[in-house]
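Excluded from the complex is one protein chain; the other protein chains are retained at their positions.
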Amino acid sequence: MKDAMPQLATDEGRPVADTLAQSPLAIRGMTVSYGEEPAIFSIDLTAEPGAMTAIIGPNGAGKSTLLKAALGIVRPLSGSATVFGKPLAKQRARIAYVPQRASVDWDFPTTVMDVALMGLSRELGLLRPVRARHVAHALACLDRVGMADFADRQIGQLSGGQQQRVFLARALAQDAELYLLDEPFAGVDAATERAIIVVLKELRAEGRTVVAVHHDLSTVAQYFDNVFLINRRKIAEGSVETAFTAANLQEAYGGRLATGQIDQLVLGMV
Amino acid sequence: MIGAEFVALSLPPLLIGTFAAIACALPGNFLVLRRQALIGDAISHVVLPGIVVAFLVTGRIGTWPMMLGAAGAALIAVGLIELIRRLGRVDAGAAMGVTFTAMFAGGVLLLEQSDTSSVHLDVQHALYGNLESLIWLEAAGWESLLDPVALASLPPELTRITVTLVAVVAFIRLLWRPLKISTFDEGFARAQGVPATILGLALVVTAASAAVAAFDAVGSIIVIAMFICPPAAARLMTERLETQIWWSVAFACLSAVLGYVLAGYGPLWLGGQNSVSAAGMIATVSGMILAATALFAPHRKAS
Partner (left out) sequence: MLRDALLLQMGYNATLVALGAASLGVAAGATGTFLFLRKRSLVSDAISHATLPGIGLAFLVMVALGGDGRWLPGLLAGSALSALAGLLCVTWLTRHTRLAEDAAIGAVLSVFFGAGIVILTVIQTLSSGRQAGLETFLLGSTAGMLFSDALTLAIGGALVLALALLLRRPMIQVAFDPGYAETAGTSVSRTDFLTMALVMAITVVGLKIVGLIMIVALLIIPAVTARFWTNRAEYVVALAGLFGGLAGYVGAAISATAPALPTGPIIVLIGFALFVVSLLVAPGRGVLAAGLRYRRFQRRVHLRQGLISLAQGQPVYERMTRRLLLREGFLRADNVITEEGRARAAKVLRDETRWQEVRRSDSLAPLAMQDNGMTDIASVLTADQLAEIDRRIGGPKRVTA
């Protein structure tokens, strides 16, 4: 590499127009800045259809920001995102978003069922009444994450893991093609983690695309097909085998991971 | 007391007070849940400069100039607060404090500067209204409610607050789902394509309209009290937003009716001769209700 033209991680070689049109989520040249400090800089990302991709990187690397910018929740300073080849605005119905659990006020006066029904809000529109089939659908989604028995519970009474499952059920209710999850495994119990990963793998089996911000390096290889390594800049993108390497981890975490740790992670994978 | 005199003297203020209370309490539910309760405080302080400016521009005290002036002032205040908060990187509370105190001071100064002695426009009136004076002269009894001639002389404040209440109810009902979703989880709402910023602004404008319509009749103190106390008390009664709304309406009605009755008749029962401020009493009763719920309501503590 050193002898050739200086090369950076690019998707060179791939026909750009083609991948853009096919990809469930394609981000190009995205920079988001809070004040004069870019949280992410010039990010290109192309999600593989029907695969599970983990966005990984150290704290403050801009993982959540990347998701939020892709969804239009924060406004990028430059760059754009397309969903299935079209601008986001027309594709909202095809995306489900699971925000960080801590981003909402769990003291809000509402029930588990109500939250699950929020996933149907696009279908219900402003005034269409909630019918039995809507409730049945929401209940089925709660059942998929093992929360059907809690349907009438006030959301503030749930444990962290249960809250996360309800968030996932809401996303399931949307019946989307692209699932974007922000730290779905953060602070949840082992049983919840297993339940969530089972559901995500089911989604993949159904041909849906999953992109999740993930913080636990030890489970990356076990859970995901692809990784996207970020530390404000894109460090690497590709399959777990090719991109989740010791060199790339070292580059993303800048020596914050001990070399032994990295070896263990990468070796454990093989 | 349930005779002709009641219809002429007490029914209009009771209705106006009750409608004003409900119109403010409804958007108040969302303001309280969004930690924006003090927007109501800010809005009600800037209504005064809005009305004074409208008077100075048009030279008279008319319904429409007043409503527009007050609504304009509320919008300017909200815009200024956002601007100061974002551009100056100042917390929302301080931004509000800067904005509404300065605008209120401007209103007082303009009022002192201009010759408003001929018209009914003063700071006291702005603060606590004059609910007691809103009587229905033509009313001869309950049958007047069916008499078009008599109905035409109903206090205009009643018509105004009724129309406003209908509009507020329509707003909340129509946008119920996006309001609820974006109040609970703004990120999710935005990802769903809900224009959360515009919706938040619309909520504040609705609250401002309620404040402006209520303000003329009952003054700004009731407005702040009704934005906050009934919804806050209602929150402590239930864990469901739908139920909370109904509780807040019930508490608003109770405050308005009980407050009006206590202000009018309370002093007589205690051997006094004159009534006390109905607006002040309504705010006081709403505070008593909040105190009672804070002490005894089933859901007063976070689970």
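The first chain written gets the first letter, and so on, giving A and B; residue counts start at 1 in each chain.
Criterion: a contact is a pair of C-beta atoms (placed from the backbone, for glycine too) under 8 Å apart; a residue touches a chain by one contact, two chains touch by 3 or more.
Note that the coordinates shown come from a computational prediction; the quantities given were computed from them, not determined experimentally.
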{"item": "Chain not shown: contacting residue from B:G93, B:P156 or B:P195", "value": "B:G93"}
{"item": "Contact residue for the chain not shown (choose from A:A51, A:L77, A:A93 or A:A148)", "value": "A:L77"}
{"item": "Absent-chain interface as seen on subunit A, which is shown", "value": "2, 5-6, 8, 10, 12, 16, 28-29, 31, 33, 35-42, 58, 77-80, 107, 231-233, 235, 247, 250-252, 254-256"}
{"item": "Missing-chain contacts mapped onto subunit B", "value": "32, 35-38, 40-41, 45, 84, 87-91, 93-98, 101-102, 104-106, 108-109, 112-113, 123-124, 127-128, 221-222, 224-225, 227-229, 231-232, 235-236, 263, 267, 272-277, 279-284, 286-287, 290, 294, 299-302"}
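Everything that follows uses one rule, which is that only the chains that are shown with their structure count from here on.
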{"item": "Whole-Å gap between the CA centroids of subunit A and subunit B", "value": "43"}
{"item": "Residue numbers on subunit A that touch subunit B, as the complex places them", "value": "68, 71-73, 89, 92, 95, 97, 99, 103-105, 107-111, 114-115, 118, 121-122, 124-127, 154, 156-157, 170, 180"}
{"item": "For the subunit B and subunit A complex, residues of the former touching the latter", "value": "33, 174-178, 180-181, 183-185, 187-188, 190-193, 235, 238-241, 243-244, 302-303"}
